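For this view, one protein chain was removed and the others were kept in their places.
Going by the order they are written in, the chains are A, B and C; count residues from 1 in each one.
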Amino acid sequence: MPLSPEQLAEIEELRANPQPTLRAVSAGMEQHLYKPLEVLDHGFVRVIDYMGDDAAICQAARVSYGKGTKSVSNDEGLIRYLMRHWHSTPFEMCEIKLHVKLPVFVARQWIRHRTANVNEYSARYSILDREFYIPEPQHIAAQSVVNNQGRGEALTGEEAARVLEILKSDAARCYDHYEEMISQEDQQGLARELARMNLPANIYTQWYWKVDLHNLFHFLRLRADAHAQYEIRVYADAICNVVADWVPFAFKAFEDYRMGGATLSTKALDCVRRMLKGEDVSQENSGMSKGEWREFMGILEN
Amino acid sequence: MPLSPEQLAEIEELRANPQPTLRAVSAGMEQHLYKPLEVLDHGFVRVIDYMGDDAAICQAARVSYGKGTKSVSNDEGLIRYLMRHWHSTPFEMCEIKLHVKLPVFVARQWIRHRTANVNEYSARYSILDREFYIPEPQHIAAQSVVNNQGRGEALTGEEAARVLEILKSDAARCYDHYEEMISQEDQQGLARELARMNLPANIYTQWYWKVDLHNLFHFLRLRADAHAQYEIRVYADAICNVVADWVPFAFKAFEDYRMGGATLSTKALDCVRRMLKGEDVSQENSGMSKGEWREFMGILEN
Amino acid sequence: MPLSPEQLAEIEELRANPQPTLRAVSAGMEQHLYKPLEVLDHGFVRVIDYMGDDAAICQAARVSYGKGTKSVSNDEGLIRYLMRHWHSTPFEMCEIKLHVKLPVFVARQWIRHRTANVNEYSARYSILDREFYIPEPQHIAAQSVVNNQGRGEALTGEEAARVLEILKSDAARCYDHYEEMISQEDQQGLARELARMNLPANIYTQWYWKVDLHNLFHFLRLRADAHAQYEIRVYADAICNVVADWVPFAFKAFEDYRMGGATLSTKALDCVRRMLKGEDVSQENSGMSKGEWREFMGILEN
Partner (left out) sequence: MPLSPEQLAEIEELRANPQPTLRAVSAGMEQHLYKPLEVLDHGFVRVIDYMGDDAAICQAARVSYGKGTKSVSNDEGLIRYLMRHWHSTPFEMCEIKLHVKLPVFVARQWIRHRTANVNEYSARYSILDREFYIPEPQHIAAQSVVNNQGRGEALTGEEAARVLEILKSDAARCYDHYEEMISQEDQQGLARELARMNLPANIYTQWYWKVDLHNLFHFLRLRADAHAQYEIRVYADAICNVVADWVPFAFKAFEDYRMGGATLSTKALDCVRRMLKGEDVSQENSGMSKGEWREFMGILEN
């Protein structure tokens, strides 16, 4: 359970005091505010603030289109049109601020998305908590034999037990030593900015992360994808649930055009057209490499 | 008067319906929402939405500093510390969305600030209104004789009258021709995306502009500065008034450390130290060029 | 002809002095350096500098993949893999710097691409030249009747002649007045930062524009597209020719996966699968709106 009683009390207090505002309000999002969605063994995602809703996307688009929008009769239709035609700026008009607790190796992937604002807990300034990500047995997976950057089946038996034991004991020992080094009892104590280098990458950190909806969708497309590492995907999945309640039209369009869609190359489109005319198309006469053809078949047979 | 009765009615309606929210609310900002602050002859700035307040800056900074912040006893002190030490990320945690109506030549300067989100009224899609910026007499200024990119005294008499007449008549004629070209009466009508090229740079456009507080301060430092062109400075000034009501501590720190401050070079600091020791320092023994020395004197004698 | 004899002499001089470098050199790009590619009636694009080549993309990708890349046997295969799987960071490792002369209304579209570096000729500081874009007769097009932000057939006869006459005479008159207002003969002269507001949007400006290859591809995908306005598309086309000579593998992959490809939605993919099974799919049973279906048919029948 990641939150302490004090933190829970603080959340309840924050949620007990609605105030009037003249801004756009998303009823779905108000339900989420401040409440942690638990992720992994000690992590969470919680919404701290948001700006805008589905209507705000349309409002911004209509400035950009001015008087001519009557032909797009409703908000959902307009949002689907914008998503389909890669008009990204209206989606940038919504913003979300999250408080996230996550293992360092997940944070290192996450931070590669540069178009966002971040304030991370400082291990130069403060002492990190003794909290490490230890995977559940079903997620202790073997290296994939087909994908160099993926994982295969779960390990079992002794091998799994050994991995679990290593992760737990190394984390514990490293943290014990971290505490020992910074301790100021009967010694000066090592600088925190140095001592932290002894901590393994499964230790938890936390940050405030603020991003606009367009860039959030880009993050979600990559990180809620089946090829993303499981440990970041679960965060992306949690955020998807939040976004679905926040901007339901935009999220549905995102699911349809981005998450569930696929980009076909010139060659792949040509093959589809030939197939639809009844032609017998194979990798050999497709113009594609074996890898491309296999991915193309994966899309058609999905 | 830039807003029509319909627009005013819409604003009143928007302001008549407060809704409860659990988010941070800035009382000062709620007063501004939707109301246009008039700028120039047909322009305005109005706040459409905002995220965060002074406390949100501290909250984000404290995640980044964790348990160690007790020594900074209060929010204002922390905000001043952050501003003084160029800790920019906590200020990025506040966001503002403005609706701005402005002449095209001002928009062209404004858009150079890239770290913002923009949706502009599209003159490919829609027809621009017949509204042009015509300076008031006291702002019809001569080219500066000391600064190649500035202006000097106001023109007077016949020369001023002639300028005014040119600006008015050319704008009117160009707009008449714009309308003629796109008209579909008894002719096909030129494409709007082409016809717009006949319109001069003092025509008004409008956009939604969304930016975080750190980048807004950067914009304001450059554009509310005495060296900025008057026609963009008046927009920056209007926004300053809004920000002062939104995040009063942050704005005060910004005024003190950025707007009213100055950066001294190594050489300038050295001169100050020598002067304070009673030494007689002149341009000749300062190590500075004449231009630098003049600017340095400007700072000391301000 | 956009370049003066002096400028041509300068280009020849720049091209006459090769110097040795240890950096990656693209032979195709060296042919382009400094030479203007003419665009529209007075515009041009010319390459001022570049960084990297196809091999540099692979080199960066291989750091990111380390020792494991042996299975991707060659540079072209790796580049196609990266493009297909939206691995954008290796393409960011190439950079290009262009000098572009272009009408202001084109510059206003272009600048919306924020992830680039720009230095524009300053009309506050300097005097703009008397050069305006006047479309050739076949590009004086009517407003599209099916697309609110597009153009239809070329205008003909008297209407076309009238448009041409208006564009020419308004540009000439506005420029005459611009010169009159800033003139310092027998008067003070209006500030240049004010006088420029009288100039229509078809006047030419120029800038240095520097961008990485990933963001350039994004620009080209949108602006070399058939739906882009003709006057910016010709610039994008000129740049495509340059890029094809600079990074031939990357450009070919871009053409195949981006320019000639298409993104199909969940519903569209489902329809393709049903069609390939012999099912009779129509708009009514597709789950798509009429607009989506029409676009989908356009892709299949292309």
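Note that in this section a contact is a pair of C-beta atoms (placed from the backbone, for glycine too) under 8 Å apart; a residue touches a chain by one contact, two chains touch by 3 or more.
Just so you know, these numbers come straight off a predicted model, no measurement behind them.
Visitor: Determine which of the presented chains are touched by the chain that is not presented, and list them.
Guide: Listed by label, the shown chains it touches are A, B, C.
Visitor: Among the options C:Glu120, C:Asp245 or C:Asp270, which residue touches the chain absent from this view?
Guide: Only one listed residue reaches the unshown chain, and that is C:Glu120.
Visitor: From the list A:Ala9, A:Ala201 or A:Leu276, pick the residue that touches the absent chain.
Guide: From the options A:Ala9, A:Ala201 or A:Leu276, the contact with the absent chain belongs to A:Ala201.
Visitor: What residue numbers in subunit B mark contact with the hidden partner chain?
Guide: So the residues of subunit B touching the unseen chain are 65, 68, 71, 77, 80-81, 84, 86, 89, 112, 148-149, 222, 255-257, 259-269, 272-273, 275-276, 289, 291-292, 295, 299-302.
Visitor: Just the residue numbers, please: which parts of subunit A touch the chain that's not shown?
Guide: Output for subunit A: 103-105, 108, 111-112, 114-115, 118, 122, 124-125, 133, 135, 139-144, 148-153, 155, 159, 162-163, 166-167, 170-171, 173-174, 177, 180-182, 184, 187-194, 196-202, 229.
Visitor: In the complete complex, which positions of subunit C touch the hidden chain?
Guide: 14-15, 17-25, 30, 33-34, 48-52, 56, 59-61, 63-68, 89-90, 92-93, 95, 97, 99, 117-122, 125-127, 206-208, 210, 212
Here, only the chains that are shown with their structure count from here on.
Visitor: Any idea what the CA-fit rotation angle from subunit B to subunit C is, to the nearest 5 degrees?
Guide: In short, 180 degrees.
Visitor: Give, as an integer number of Å, the spacing between the C-alpha centres of subunit B and subunit A.
Guide: 34
Visitor: Averaging over Cα atoms per chain, report the distance between subunit A and subunit C in Å.
Guide: That gives a centre separation of 33 Å.
Visitor: So which stretches of subunit A touch two or more other chains?
Guide: Touching at least two other chains: 65, 68, 89.
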